[in-house]
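Down below is the structure, laid out as structure tokens.
Of the protein chains in this complex, all but one are displayed in their positions.
What follows is chain A.
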Amino acid sequence: MEIDSISSGSPASPSPLGAQPMQLNGCRSFRSMLGSPDISLANNAYWGIPSRRWDANAWKRQSSSAEQLPVLMSLFGGEMSLLRSPLQPPSPGFSFDLTERNAVLGRLLEGSPPPRPVKTGTTISGMVFRDGVVLGADTRATSGDVVADKMCAKIHRISANMYCCGAGTAADTQKTTDLLASNLALFSLNSQRAPRVLMAASILQDTLYRYGGQIGAHLILGGVDYSGAHLYTVGPYGSVDKLPFVSMGSGSMAALGILEDRYKPNMEVEEAKVLVRDSVQAGIMGDLGSGSNVDLCVITAQAVDYIRPYQESQYTNGRNRKYKYPPGTTALLSEKVVPLRMELVTEAVQRMETH
């Protein structure tokens, strides 16, 4: 309903994509009204997956625009490449589907700035210790200057032995890690093997590289497999670094200072947890985009300990979040009872076949 009222105000434009720019602008203000970075309509468009409501409007408008076919094909091509199974060989060459789509959008929007995806200021860090890896993250999700989510989960499960922290655009990190997790689950079922951390890092690198930086996901991937504990960081353009300790996000410089100072190889688990917690805390205190609680995830060969929260923010305002009031809380001034007399007009009985 809202989409229709937004697009009815759009200038008369022959292209079906005349609906889309208005929708993205409408969604941007809609999104900032609600303050949540997770409304995925606009972000779905960035991924090339046509959302259902957009489709309904687009197909209503008939057009002979020459730009219609290649852009729509690029959208569907983008969708198919994302859903491709890991068992098929990856399609060769680079994937420029989204850059073509962006160029067309830029021409259509000309004048007004293109919509930008919402980023979550973040501090995420990780390190390798004697028995495995420790990953840590703050829990603040921002939408501009407003905290949209005080308790968002930035450590995503990839498999039983691998977890991934994500910074950057919230939708991109969630979707990338979800797709990675489901593809690896299919791989495990098909091959009867637990996936290696290196495989997950390679898949992430392949996906992010093919989209040339358009997917704003800065990831820290950590896990334990048969060959030991590994920690990788993957950038949005598809560069991979394998390091003993790493931090990403807007608070990463603050966190890295703590890690650089106190990291030692083969630390014990409690010392490692404290170090990662301290590094995330440095980001929480020193970066405006990070805050609230600290989540930790300790991965060893035997077990995974997902501690959420490891440390709660000391700056809560003590709200119970329970709004159930006992009867009598509100004073009753007067009472009037009006019985509703209803006449039976017709009665019909229909048998249901139940076996």
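Everything below uses one rule, namely that a contact is a pair of C-beta atoms (placed from the backbone, for glycine too) under 8 Å apart; a residue touches a chain by one contact, two chains touch by 3 or more; residues count from 1.
Assume contacts and distances are computed from a predicted model.
Visitor: Per UniProt, what's the omitted chain called: "Eukaryotic translation initiation factor 3 subunit L", "Proteasome subunit beta", "Alkylglycerone-phosphate synthase" or "serine C-palmitoyltransferase"?
Guide: Protein name of the absent chain (UniProt record): "Proteasome subunit beta".
Visitor: Given that one chain is not shown, which residue among A:Ala185, A:Met253 or A:Val269 touches it?
Guide: Checking each option in A:Ala185, A:Met253 or A:Val269, the one touching the absent chain turns out to be A:Met253.
Visitor: Quick one: say which of A:Gly121, A:Gly223 or A:Gly291 touches the chain that got left out.
Guide: Only one listed residue reaches the unshown chain, and that is A:Gly121.
Visitor: Out of A:Gly168, A:Pro195 or A:Gly223, point to the residue that touches the absent chain in the complete complex.
Guide: A:Gly168
Visitor: In the complete assembly, which of A:Val240, A:Val269 or A:Ile307 touches the absent chain?
Guide: A:Val240
Visitor: Since one chain has been left out of the picture, which residues of chain A touch it in the full complex?
Guide: 28, 32, 94, 96, 116, 119, 121, 142-145, 167-168, 205, 208-209, 213, 216, 218, 233, 235, 237-241, 243, 249-250, 253, 289
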